[in-house]
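Of the protein chains in this complex, one is absent; all others appear in place.
Letters A and B mark the chains as written, and numbering starts fresh at 1 in each.
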Amino acid sequence: MPADPVAIRVIRFSQYYGAERTLDGLNLEVFRNEILGIIGPARSGKSTFLCALNRLNDLVRGSRVEGRIEIDGRNIYDPDTDVIELRRKLGTVFATPVPLPRSIFENIAFGPRMAGIRDRARLDEIVRDSLEKGGLFEEVKDRLGTSGLKLSGGQQQRLCLARILALKPEFILLDEPTSGLDPISTMKIEDSLRKLKKGYTIILVTNNTKQAARIADRTAFFLNGELVEIGPTADVFTAPMDRRTDDYLRGRFG
Amino acid sequence: MSLDPRTSQRVARTVLWGMTILTVAVLLFIIFFILRKGLPALSLEFLTKNPVDMGKEGGIFSTIIGTLVLTALAILIATPLGVGTAIYLTEYTWENAVTRVIRFGAECLAGIPSIIFGLFGFILFVTKLGFGWSILSGGLTLAFMILPTIIRTSEEAIKSVPAAYRQVSFSLGGTKWQTVTRVVLPAALPGIVTGIILSIGRSIGETAAVIFTAGSALRIPTSLFSSSRTMSVHFYILAREGISMPRAYGTAAVLVIAILIVNIATYTLMNKFIKKYS
Partner (left out) sequence: MNRLEKKDRLIRLALLMIAFSAVSILAVITIFMFEQGTPIMFKYGLKSFLAGSDWYPSEKIFGLWPMIVGSFYVTLGALAIGVPFGLACSVVLTEFSSARLRRIIKPVIELLAGIPSVVYGFMGMVILVPFIRKTFGGPGLSVLAASIILGIMILPTIISISIDAILAIPPSYRAGSIALGATPWQTVRMVILPAARSGIIASIILGMGRAIGETMAVIMVAGNAVGVPGSLLAPVRTLTSNIALEMGYAAGEHRQALFATGVILFIIIMILNTIANVTSSGRKRKTKA
């Protein structure tokens, strides 16, 4: 039986922080094994959307939602959702790389350890596998015991990527992952994402429209908490259906 | 008699510097005086023999033990309570009426003079609960006294752990408790330990609260219910009853040196903590 090509269904979803509505009636689908790029100006709800998916929004005071988000057929806002498992399933990489103050090995092993994996041999395997998938293994294989804080910015971000891969997620969410990085590190990460697409569904929030143009299969344009437009990247960039999308892409505002 | 600014500047500078030098001199004099008069009395014998004849002869060994045991008990009780409270206030709730009440309680507790703690300890532990003059009574009383300090320093230490660390832990599927124990507490540890060391210093020097709860028995304590004398209490009794001046100075010297060590430990730890996060 073929798996449902739609991995995530967002149905009339709104997010409130207290009285402020940060996401407004979103309706969209995320396809399995695609890279979905999300573009839009600051405070358009892009990052909030990611936090809604992995339910990190729960940590914000006064958080309230309406609507549904269905992942693998189940509404993740159901009261009996296993939020811990959800967050393992949706690995998130943030804009600023944050290595924990421990060794590279322990950074990667952090998630699995919390999940209860203690066997050293298994952890070794997980760490190696994750670092390879994240494109960092060759550079650090001889110094897994050194502190993660000693890596360069680009390496730290790839460490963060490897860290979430260690939990064998289904989805990879990235929030402006290369905004502070040099072009070469950016390229390395984009390469990794292209390779990872085969085994994961990737949602990439980016401030850099050119990045979306480079690697996203489809692109969504967010504005003021609303989804303005979504479609195959080429279409959105060359023939946007909404005037606002066109304005943003041409730099008339942003 | 209005002076022109430059003259008043010079006058002010002289007067203020004078007052400062006097202050610092007086403060330093206290330390040097005690050490000068007390160090001669310090010997291995002094530190390892028990007091004889109410302290007229012999050493202060049993009082050293008393101090150590009492302080250890106080820390053992107050640390889980204090750190637990700090964790709850910072990690498990947002600012609301409940947290304000808890903080208010802790701040009030901090301002209560030690004699009142002694009185309270005497009423509750020694009398009502029937523990008598004992290490248990003394330890509990001291624990309550140092609790606010531990809460305050632990809270500060926990608050200064970067929020990003917590976000990382949660996003990797960590629960609150896992985040606290695996990320926050290890990072906040130097600050928390600083607070504990500061409290150790305070417990060592405490007299009023101890004398009415732990009593002043001179034997080495054998159980939680034994009465015991601490160095501060011993020093107070020696001095006020005029039992033995040399030994009084000696005890004072040991106290001062102990405080010196505690303070140096605090500073080293604090600097390590600051270096880690700047």
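Heads up, the rule we're going with is that a contact is a pair of C-beta atoms (placed from the backbone, for glycine too) under 8 Å apart; a residue touches a chain by one contact, two chains touch by 3 or more.
Note that the structure is predicted; figures quoted are calculated from it, not measured.
Contact with the undisplayed chain is limited, among B:T63, B:S137, B:T207 or B:S244, to B:T207. Interface note for the absent chain: among A:D4, A:E85 or A:D242, the touching residue is A:E85. When the full complex is taken into account, the listed residue touching the unshown chain is B:F122, out of B:F46, B:F122 or B:Y165. Residues of subunit A in touch with the missing chain: 80, 82-85.
Remark: the residues of subunit B touching the chain excluded from display are 5-6, 8-9, 12-13, 15-17, 19-20, 22-24, 26-28, 30-31, 33-34, 80-81, 84-85, 87-89, 92, 101-102, 104-109, 111-120, 122-124, 144, 147-148, 151, 175-178, 201-202, 204-208, 212, 232, 235-236, 239-240, 248, 252, 255-256, 259-260, 262-263, 267.
The criterion applied here is as follows: only the chains that are shown with their structure count from here on.
With centres taken as mean Cα positions, subunit B sits 49 Å from subunit A.
Residues of subunit B that touch subunit A in their complex: 94, 162, 164-165, 167-175, 178, 182-183, 187, 276.
Taken in their complex, subunit A has these residues touching subunit B: 54, 56, 59, 61, 84-85, 87-88, 91-92, 94, 96, 98, 100-101, 110-111, 113-115, 160, 163-164, 167.
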